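Input: a single structure, listed below in structure tokens.
Rest of the complex left out; these chains stay put.
As written, the chains take the letters A, B and C, and residue 1 is the first residue of each chain.
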Amino acid sequence: MTLWGGRYRGSSDRRMRRFCDSIAFDHRLKTVDVKGSIAYANALQQAECISLDERELLLSGLQRILQEFEAGEFLFVEEDEDIHTAVERRLTELVGQVAGKLHTGRSRNDQVATDLRLYLLEQIALLDGALAALQTAIVTKAQMHLGVIMPGYTHMQQAQPLLFSHWLMSFFWKLQRDRERLAESRKRTAVMPLGAGAIAGHPFGVDREALAAELGFRAVTQNSVDAVGDRDFVVEFLAWAGLLQVHLSGLAEDLVVWSSREFGFLAVDEAFTTGSSLMPQKRNPDALELMRAKTGRIVGHLVTMLAVLKGLPSGYCKDLQEDKEAVFDAVDTLCEELRLAAQIVLTLQIDGDRMAAALDEAMLSTDLADYLVRKGVPFRESHRLVGLAVRRAEDLGVALSHLPWEEYVAIDPRFERDLHGVFDFEMSVNRRTAVGGTARGAVETQIARAQLLLNHTRSTRE
Amino acid sequence: MTLWGGRYRGSSDRRMRRFCDSIAFDHRLKTVDVKGSIAYANALQQAECISLDERELLLSGLQRILQEFEAGEFLFVEEDEDIHTAVERRLTELVGQVAGKLHTGRSRNDQVATDLRLYLLEQIALLDGALAALQTAIVTKAQMHLGVIMPGYTHMQQAQPLLFSHWLMSFFWKLQRDRERLAESRKRTAVMPLGAGAIAGHPFGVDREALAAELGFRAVTQNSVDAVGDRDFVVEFLAWAGLLQVHLSGLAEDLVVWSSREFGFLAVDEAFTTGSSLMPQKRNPDALELMRAKTGRIVGHLVTMLAVLKGLPSGYCKDLQEDKEAVFDAVDTLCEELRLAAQIVLTLQIDGDRMAAALDEAMLSTDLADYLVRKGVPFRESHRLVGLAVRRAEDLGVALSHLPWEEYVAIDPRFERDLHGVFDFEMSVNRRTAVGGTARGAVETQIARAQLLLNHTRSTRE
Amino acid sequence: MTLWGGRYRGSSDRRMRRFCDSIAFDHRLKTVDVKGSIAYANALQQAECISLDERELLLSGLQRILQEFEAGEFLFVEEDEDIHTAVERRLTELVGQVAGKLHTGRSRNDQVATDLRLYLLEQIALLDGALAALQTAIVTKAQMHLGVIMPGYTHMQQAQPLLFSHWLMSFFWKLQRDRERLAESRKRTAVMPLGAGAIAGHPFGVDREALAAELGFRAVTQNSVDAVGDRDFVVEFLAWAGLLQVHLSGLAEDLVVWSSREFGFLAVDEAFTTGSSLMPQKRNPDALELMRAKTGRIVGHLVTMLAVLKGLPSGYCKDLQEDKEAVFDAVDTLCEELRLAAQIVLTLQIDGDRMAAALDEAMLSTDLADYLVRKGVPFRESHRLVGLAVRRAEDLGVALSHLPWEEYVAIDPRFERDLHGVFDFEMSVNRRTAVGGTARGAVETQIARAQLLLNHTRSTRE
């Protein structure tokens, strides 16, 4: 028996049912579905659609179902199309025909949209916590290795020396933006569609604002047609997830490359690597590689949802059912990944000596150009002169600091004997003092700001 | 001659240059590039990197270049790799070697990121205005046809009667969310990377906060590694654009279907249709179809950017250059499309008679079930009983209102003689009085709220 | 205990293991994995890496495992990372240390690529059969309703009359291309990577060609580095699936629109619709809507895989593990969908009267223009003249055939009294006799060709 059997003569095709039913995945909405029904029963009673006694009966049944869910004792049956029908079926078994009153003025169209939002609100809180934990790991690690200098890269070529901690903190800010975006999209997720019915709105005078308040929504939808078909919050979430994944893939890429034998700047803790079935010597950074790859997975979900929504007519269409698996998988993937990322960052083994050994004096070319700038040479000119010096040093097969002073003077007389003072990586780093620069002081300020932000969210989170 | 020639021996491959150069598209950043340089010249002088006289010289040259851009007199030459080198080359022609001082402490890495943000901030303002204009068109049209009732659809099957204006207003709220999102992503776009240099930060003590203020940014980036490689604002913009496109595609789909001969609910004004080269009778809603199709285009850009960023190492990589064409095209497409959409909505010819004629009484089945609910029948039971009535009416080939009372009673005695009062589309509509419902009063409230929002943004926009 | 434990000191992190392990989904490769091992045992024996007795022992164990899989008696344990380790673990339990010889010269890198190809080859055969069945349903249905005329649409506006069967047959050819593509991508899937080892090739003289023949591959890979990292066959399959989905989404869209009350051209059999939880009258074409929506899902998988592969270094990376879930889900989705589509097509209820009633004479405008063409008027001119007639008829509110002859003559004297012979939908249809046209004879030829193709594949399929 289905919810919608009255007008139907025969029964529906079994294969069709399997194809259309969503119970295989939307059972994950079970708790929020029941919570929504509890609040809705209250609202129906307040609107005098049901009596106080009927409400009590419904609530007792719904509470019992919640308990069955928690205890793992709820039995799904073949006919349960989706979580809503499963709950209604069980409620009928428990409290009889009064269960049929719970659907008064409510459609699965507004119900499922409400459920998915409630679910996502819970997950957003968890994800924000996991993000904060990863940020904390980053800050902790950055403080731990504050003196370590490493080559900074652009185009994967050595560019300028950096503090390792400065590099690491760059991910703090990416994650900070992710958290800002998550909070913003949360606002729009916390808008309640319940009471929109199938498409036209609610005819029994339910107080939607009160209902929203009871369920923890911050507002109600303003148009029932929009309410049942709106999946903006899903797209927003998946786009958010895709961008977060891009950040994680960047972190993974850096760590994979730097833990290669050739770079050797750091090692991923053994606990987060795996071996090879063929090659006894291997320690593979599998977790990081998957972190990189999951970006494809989540971007795939985003594309799925955008393509599903493209060109859909107004109101509810069954196409929207494709929203759930994408959301569930994105949530699961990211929760796991963020926790893992925090542990990997915390346990990274940093090899400051290898980093130091890798520093090439050519990276101080800009500093050498700046040296001329300080003597009044226009930067473009000094850039050209240093370029000639780099070439000359290359031709002679010597490091820039070993290029004799005479050679420098031959290029330009404004090179003076003090030029060799430039060849100091630490000084180079510490010259970048402007806000956001790699100078030690600037990085300390940066870390302090990051901690302020972390403390702030810690104190404001419920 | 290039900016980076010093260390180079030979010249670069011409084909490679064509492949790598960005001048073919980034010339669109010309104005913001010069504005950025003007502010930077001021900042260099304040940091005492250049003298007051040098600043004046630079500013006079930059102002002259701005004028040349405006007058269309700026001549690009073969060697101009990108807009930055074009401007620097011209500046050198105009003011001599002092032009070379403008690059002190600045890299194209931080410069291009600053330019693109400045450009996008300008375009966001225009796009928000175009969104508001489309919203205004929707509200105007909704008010104009307030009494018109049409079938509401779910699954493209008639579901429940709706006010045409209620349907139309559903797009107001989608666009309202788009505007909220745009404002939020604007916040993160308005953060200045200038002063991050190539990757390590600024060594000449420039006051980045003052520089940001002069350029209209609301904050400065906090980490130079992040600053040069961060394209979150591009992804955010494209994801925003993709979701807006989904909304526009939905509007287009409804209008295309409803302007078919078979629906005939409305006609797109002739000015926004095109004819056929073969079939003399045709009036095709080409503009709407393209509006639907552009969703694919913009989603494509979003995927481009996410795939480009996936797995990139930290710092600047040339890969990032792919950001600009995607952004430019998305901006152009949406600006044009939004203006067109507003005109199409305003000039829609609504055929209220066809809509009324299309209303099928079966759509009042829910009202009939609600009738029983009001008599105390649980909704699930009343739903089943009405289903039987629908089937019976179908078997007899009559409309639901013409099914004799005896037939109803045979199904269930709780059907009474007053049941036929249910068969009134206007009453059905006006029963949905809860917030966001289709009742006339509720729609009037909805429109009033929409106008408040529009007035609010109108008054707060600079 | 893992396969790669020797060099490891501690144990790996549990969370990491859960994140990295693939057993949750790759258990679907269980049968092909064992089959691959059976063939590999034979190959090792032929290469004299193992003795005949050892081979017998291995084969007996592997056969036993196959039986356990079939009987559902195979027990997975916590430590089973993936299907390969699960099988090896169980084999060791069954036959002892000799099991350890089976991995001689084999890595999971070449093994998993071989397994996935074997799996896909099996599924491709099933999918091709399901495609042929859908094609057969289309041909059957097209023959059944050969006389039915309906409006043909471009831009969702009535364009020219068509045979319903002609419209339906258009999907035959789309599917025919899908089958061609599938056969081609099958060729490249049927290339065996086994023997490539981890990356460098096989050092024990195994005869790869013989091994390939035993496993049903048509060739062996020619480069071991390529062999272990190549997922072209996965991308090809997903791109194939995406395009097939586009075709199915087009079929679904037509049927959803045409089964609306306003079109009413056909009805989806009740068995393939579902009702509404709120609205007792509804019959929703859920299965078709999901068929449309699954396009997003499969395109998402394609994007996933392309994004995963983008920028990966050569050789095997763990990122490649993301290939399997995408493939499994695409296979499952399409198998189910194709079977359902065949049933839906076969049971469609065609309403030829509604189609006939919907035919608008304006669709004969091209025929009217062609009438003038036959009198020597250049088509462009006749198109313009008929356009004027359409406008005039519209102004007078009459159908084109009821526009008095005098009105036609007033537009152009080359309109003669015989012009009204044009207004015959059947004649219009039957004039399109060129190959691929909608004339009845042409459609019969088309169907005959289709049947030939179907018979051909039926006879050549093993």
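Basically, a contact is a pair of C-beta atoms (placed from the backbone, for glycine too) under 8 Å apart; a residue touches a chain by one contact, two chains touch by 3 or more.
Since this is a predicted model, take the numbers as computed values, not measurements.
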Total identical subunits in the assembly as filed, 3 in place: 4
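Criterion: only the chains that are shown with their structure count from here on.
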Separation of chain A from chain B, taking each centre as the mean of its C-alpha atoms, in whole Å: 23
Contacts with 2+ other chains: residues of chain B: 153-156, 159-160, 257, 303, 306-307, 310-312, 366, 383-384, 386-387, 390
Chain C residues within the chain A interface of the complex: 2-13, 15-16, 18-20, 84-85, 103, 106-109, 197-198, 270-287, 289-290, 292-297, 299-310, 317-322, 326, 336-337, 339-340, 343
Complex contacts: residues of chain A adjacent to chain B: 3-9, 49, 88, 92, 97-105, 109, 152-156, 159-162, 166-167, 169-174, 177, 180-181, 184, 188, 195-206, 208-209, 220-230, 232, 235-236, 239, 242-243, 245-246, 249-250, 252-254, 257, 292, 295-296, 299, 302-303, 306-307, 309-318, 366-367, 370, 373, 378-381, 383-388, 390-391, 394, 428-429, 431-439, 442, 446, 449
Complex contact set, residues of chain C against chain B: 151, 153-160, 256-257, 259-263, 275-286, 289, 303, 306-307, 310-312, 358, 360, 362-363, 365-366, 368-369, 383-384, 386-387, 389-390, 400
